[in-house]
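The structure is given below, and queries will be raised subsequently.
Every protein chain except one is present and positioned as in the full complex.
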């Protein structure tokens, strides 16, 4: 188990002795022969799942196996936005559950992930878009979620730097969720890891799953680069690579892997203090607590496992940025990165059991996995512990494609690159 | 009885002329007006018949690669496999060709871009390599100019290019060319 | 990424529109299990981390649909074929 509680007092105490007393945030565990539950994937979702298995369900004989370093995947490469401004019944309660968990996360984990509820603003440019956002806002309100429509004068007060006067697609207003915001992404992985470790979960890094042992249609454990690890139940939480991992268990998924790029500018003094999305320009932006503008746009749009993006997307995103806020012309893009997304066929995730008994799947998060982290962990843990879906995640079934009960927020159909 | 209808260019009233002060403009932009245009698609199994018809009516060999062939007032510009854009400075009858033929005389605006800095100007909008080693006289490209679909060909060995663009985009493309040409002594005028 | 259109030559990604996996084949709608077959055709994908045959349209070019064989780990393109030719061969093969 790791260190004692974090607080201003522990920091000051350590400051007096040169910070020599800090212990590792989590143990670098070696695999035991068997566990009750093995979670494959040490990203945000996998670590959160382990935490809630231990905390909520008392299942502590748990291993999280990660092929590289925990938090090295998309939880460390995203634009850190959290929100629950969804439209469809299958999604809204789930993401709201997530946002509520974010709101209490730091106290739950004793780790400051800098949950910053600075608001999320979605701009609209026509009456039709306003009505579509009204429909969404109303759906949120009927789920007990905050949502309001902003008119242009209100928007000018919040975001004075937007191009209101000379735009190709003039801004007519926005849907806002005040409780939306950002979270310091890396801290989420570390906070969950530390908390799970504190409850006895083994976090096993540099341990790649190479196969599944399945007997009589039942999971027996996982083959790894560090040997076989037995498990009564196995949960897959390997977004970006879900198809590859699931194929080792003989499963074919309604998922394609795509690249999403994101960008950060050089550090600036506070400039924009909300999250703003500009649908007409395929652009969204916020500013990190360190001062960098964090922004992005659409996925590159073709299957890829290469963690890099194409130049046309970079240009498209920057064109959107300049169209939205022409004062950022001289701000420099510092760094870009490309993450691999599990793009599901309807744009919504899957949290379900698989045809293999004891093997569970948490996948298909598209580019929305980060904001889902706490709820995905909680719901996946619930499913694994109780073999029944969590009440807010009942729609995320694997068979919804066969039944036609898909959850298609964007209405783009079975074309992942358009979601 | 209504009055006869007067034709109007897609550009007139939407773009302003830019006349360079210098004697030798870096790039010259003009509209090629008065063209007859048609898209011609070979019907299944009748490629040879179409090729014969074009040969006999216009004295031209239909290109099967991205090339433009011209003789007299008519030209055929490759427009994809089995497809051509037929152009005529007169009123050539393309409709009777043994093919799927759609009149496009009003569907496309053809712009001419020429001059010593024509290539450099076009490079700001078009990503195709227009160096004479890569794009010689008679070469054709179906591509886009900063997302506007264009059908581009090189007219001759001089730096003279023509672009066919969907009519509704013509004014935007003209403005973008003028903008790109502003630092390159552009001369951009509509006829008449 | 640049794709060598068999008709137009090599062009940048911005001229092409992506559809997806080219190995899935539209099932026979009159077959008994047609609904299941269509569900698999429309939704299930191998999504391999390696060689991938996929459909692209040269949308801002000659409008041809293309079958591109590409390594999705490296983006190296192995071949680009005219989709209509591939489809014709596929259908002839199915008819035999």
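Note that the chains are named A, B and C in the order they appear, and that numbering of residues resets to 1 at the start of each chain.
Quick note on the criterion: a contact is a pair of C-beta atoms (placed from the backbone, for glycine too) under 8 Å apart; a residue touches a chain by one contact, two chains touch by 3 or more.
What we mean here is this: contacts and distances are computed from a predicted model.
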Protein name, per the UniProt record, of whichever chain is missing from view ("Hydrogenase expression/formation protein HypE", "Dihydroorotate dehydrogenase electron transfer subunit", "Sarcosine oxidase subunit alpha" or "Phenylacetate-coenzyme A ligase"): "Sarcosine oxidase subunit alpha"
Displayed chains contacting the withheld chain: A, B, C
Hidden partner chain, touching residue among B:16, B:43, B:71 or B:91: B:43
Contact residue for the chain not shown (choose from B:57, B:70, B:146 or B:160): B:146
On subunit B, residues whose C-beta touches the chain left out of the figure: 1-10, 12-14, 39, 41, 43-45, 82-83, 100-108, 120, 123-124, 126-127, 129, 131, 133-134, 146-148, 166-169, 171-173, 175-176, 179-180, 182-183
Missing-chain contacts mapped onto subunit C: 1-2, 10, 12-13, 17, 19, 26-27, 29-30, 34-35, 38-39, 41-42, 55, 57, 59, 63-65, 74-76, 83-84, 87-88, 91
Positions on subunit A where the hidden chain makes contact: 6-8, 10-12, 15-16, 18-20, 22-28, 68-69, 71-72, 76, 89, 92-93, 104, 106-107, 110-117, 125-126, 128, 130-139, 141-144, 147-149, 161, 163, 166-170, 175, 184, 186-187, 190-191, 265-271, 273, 281, 288-292, 306-308, 310-311, 314-315, 318-319, 321-323, 326-337, 400, 402-406, 408, 410-414
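Throughout what follows, only the chains that are shown with their structure count from here on.
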Chain pair that, of all pairs, has the most C-beta pairs in contact: A-C
Averaged-CA centre spacing for the pair subunit C and subunit B, given as whole angstrom: 32
Residue numbers of subunit A (touch at least two other chains): none
Residues on subunit B engaged by subunit C in the complex (per definition of touch): 66, 79-81, 83, 127-128, 141-144, 147, 149
Interfacial residue positions of subunit C with respect to subunit A in the complex: 1, 12-14, 18-21, 36, 39, 42-49, 52, 54, 56, 72-75
Of all residues in subunit A, those that touch subunit C in their complex: 241, 243-244, 247, 252-257, 301-306, 310, 312, 345, 401-402, 414-417
